[in-house]
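What you see is the complex with one protein chain gone and the rest in place.
By written order: A and B. Residues from 1 in each chain.
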Amino acid sequence: MPRPVRFNVNPKDFSDRGINEIEMPEGHMGEGFFATSFDKVVGLARKNSIWPLPFATSCCGIEFMATMGSHYDLARFGSERVGFSPRQCDLLMVMGTIAKKMGPVVRQVYLQMAEPRWVMAVGACASSGGIFDTYSVLQGIDQVVPVDVYVPGCPPRPEAIIDGVLKIQDLIHNESLRRRHSDQYKHLLETYGIQ
Amino acid sequence: MPEQANIVLPEGSLEKQTTRLNLGPTHPATHGVFQNILEMDGERIIKAESTVGYIHRAFEKLAERRPLYQITTLTDRLNYCSAPLNNMGWHMTCEKLLDVKTPKRVDYLRVIIMELSRISDHLICNSIVGVDTGAYTGFLYVMQYRELIYEIYEEVCGSRLTTNMGRIGGFERNFSNTAFQKIEQFLQEFPKVWKEFENLFMRNRIFIERTKGTGAISAERALNYSFTGPNLRAAGIDYDVRVHAPYSSYEDFDFIIPVGTTGDNYDRFMVRGEEVWQSLSIIRQAYEKVQSFKGQDAEIYHADAPEYYLPAKADVYTKMEALIYHFKIVMGETEIPVGEVYHSIEGANGELGFYLVSDGGRTPYRLHFRRPCFIYYQAYEEIVSNTMLSDAIITLSSLNLIAGEMDA
Partner (left out) sequence: MSISRDHIKEKLNTQFGDGIVSWNDASDILTLEVKPDLNLKVLTFLYDEPSLRFQFLTDLTGIHFPDKTGAEIGVIYHVHNLKENIRLRVKIFVPIQKPDVYTATGLFSGANWMERETFDFYGINFIGHPNLKRVLNVDEMDYHPLRKEYPLEDQTRIDKDDEMFGR
C-alpha cells in the first residue's frame, strides 16, 4: 500500500499570469517510465545545459562578467560551466570588437568546435562593427562565421545578454535532428568557405 | 629551427631544445587579447615575444573626424573598467585648450566619480589576481559592489559601463538625491566587504608563496620603461599625477600614496588594495565638501561657458546669443582655438595623457592618447624571462593589462 503523499494539495492556478509552462511531449507513460520519440526530448535536454565559450575581447566582456556574477546570474539557465576549450563547448559567444587581425582567430576557434554548435554575437561591434567604421575593424563577425543570434547594445545590459541566451535556447529546442546534415546548412557553410 | 639559433639553453637543463608555447590571443575570458609566444625550457621561460593589436580600433584616426564632445564616447572604451576616469580626463584636456574654469562644486563631484571608478578598476584587478591563483570566491563577492557602483553611474548619467559622463565644463545634470543616497550606502557598506576580501589574501600562506618574489621589476628599469601608476609605485617610486600636477582640486584633499619595495606581484596587489582605502577616504571627504554647499550654490553643476556647454532651454527660446550658441554646438560648428595641449590624469593604471593638436576648425588635427598599458606591457618580456610559466600568468593579471587601452 503506497504511503499517502501530502504535497501541493491546493495547487494555485497560474494560467492568468502568462507564465510559460512547458507541456509534456506526447508519449506513452507507465509505471516508472515514459516513452517518447528522441527528437521531442533532445531539444529540451540540450537547451538547458549549454556550455558557452566566452570569447571576450573588450567592453562587452566586462558586462558578461557582470552577467555571470551573482546579481544577474547566467548559471540559473544552465550555463554554469563556461569553458575555454572550443572542443568542449557548444555556444561561441563573441563579445567585443573583432579587429581584422583577430578575424582568423575567431574562424579557427569556430572550426575547432564540434557540431552542433551555435554562435552568438554580443554587442554592436560583433554584430556590425559598432561605432568603429574604420580600416582595422571587421564590420561584424558574420563576415567570417555564420551567426545565430545577434544581441545589440553598446554594451548590452546583462538582461539583454540573458535574453540572447534564451533565444538561443529557443533555437536549440526547436532544431530538428537532421538540420546539420541538410543541404541548406551545407550551402550556408559553403558561403563561408567552411567544409 | 632557424629561429632557435640564438636561444641558448641554460646550464643543467634536462631538455635538448626549447619548446615554443603560444599563450594565444584567446585567454580564459577577462584579461583581453594579446599574444605571447614563449620559448620554454621545460617549465621555465627563456624568452617571450609579445604581439598586440588584436583589438586595434583606430581611435586616433577616428578622433580626427569628430568634434570634441563626440570624442568622449571613444575615451570610454579605452580603459573600459574605469570609463568615467577617462571621460573626466578628456573633459579636463578640452577645458585646458578652451580655457574654461570649472567651479569648486563641479571639481568635487568629479573627484567622487573619479575615485569611484578607480575603486572599480582595482576591484577587478585584485579579484582577477585571486581568480588566477585559484580563489574564485573573492571575485564573486566583490562583483556585488561593482554593481552598486554601476547603479551610481546610472543615476548620474544613465549608463553602466560606457558612461560618456559629463560635459566640457561640468555635468549634464545635477546629482539626484538617489545618487547621493547610493554613494552614502557605498561608503557605509563597502569597507566591511573590502576588509573581508583582504583577509582572504593578505596573510594567506598560499597566496604569498605564489606572488612574493615573482614578476619583480626594479625601480631603475621601471623608470626606464616609462612605467607609471600602481606598477611604478610598487617598485618604490612615489609618482602620482594627482600630487605632482593636481587637477580638479585634488590639492584640497588629504590622502597618502602607498608605495611598495620590490615591484613584485605581491607589492602590486598590496598597493592597489591600499589605494582602495585611500580612495574611500577621498570620496568621504569630497562627499562632505559637496554636502557643505547650501542653497543656490548646491545647484551649480557646470561652468559658465556658453560656447561649449549647451545653454539652458529657457534662454535658448528667449535670448539671441543663447540661440546662436545652441545652434553652433548642436550642428558641430563651434571652432576650437588653435594650439596644442598635453594634459594627463592619474588613471587606474598610470598616467593617462591626452595630446591634442588643434588648427582651428571643428575637429582636432591630431589626438594622441598616452596609454599606460601599452607602455608598460613592453617590459613584460623582460620581467618574465627566466621565470616559471605559472608565475608568468599571475604577472600578466597583476600588471592589470586592459586590451582596449593597449591597442586603442
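What we mean here is this: a contact is a pair of C-beta atoms (placed from the backbone, for glycine too) under 8 Å apart; a residue touches a chain by one contact, two chains touch by 3 or more.
Computed from a prediction, not measured in an experiment: that's the story for all the values here.
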Tell me which residue among B:33, B:52 or B:303 touches the hidden chain in the full complex.
B:52
Using the definition of touch stated at the top, determine which of B:23, B:200 or B:223 touches the missing chain.
B:223
Which listed residue (B:96, B:284 or B:319) would be found touching the missing chain in the intact complex?
B:96
For chain B, which residues touch the unseen chain?
52-53, 56, 58, 60-62, 64-65, 96, 221, 223-227, 237, 239, 244-245, 339-344, 351, 353, 355, 357, 365-366, 368, 370, 374-375, 377-379, 407-408
Touching the absent chain: which residues on chain A qualify?
100-101, 133-137, 139-140
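Methods note: only the chains that are shown with their structure count from here on.
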Residues of chain A touching chain B in the complex:
54-59, 61-66, 69-71, 82, 84, 96-97, 99, 101-102, 105, 109, 131-132, 134-137, 154-155, 157
Which of the residues in chain B end up touching chain A in this complex?
24-30, 32-33, 53-58, 61-62, 73, 76-77, 80-81, 124, 140, 143-144, 146-147, 150, 160-162, 403-404, 407
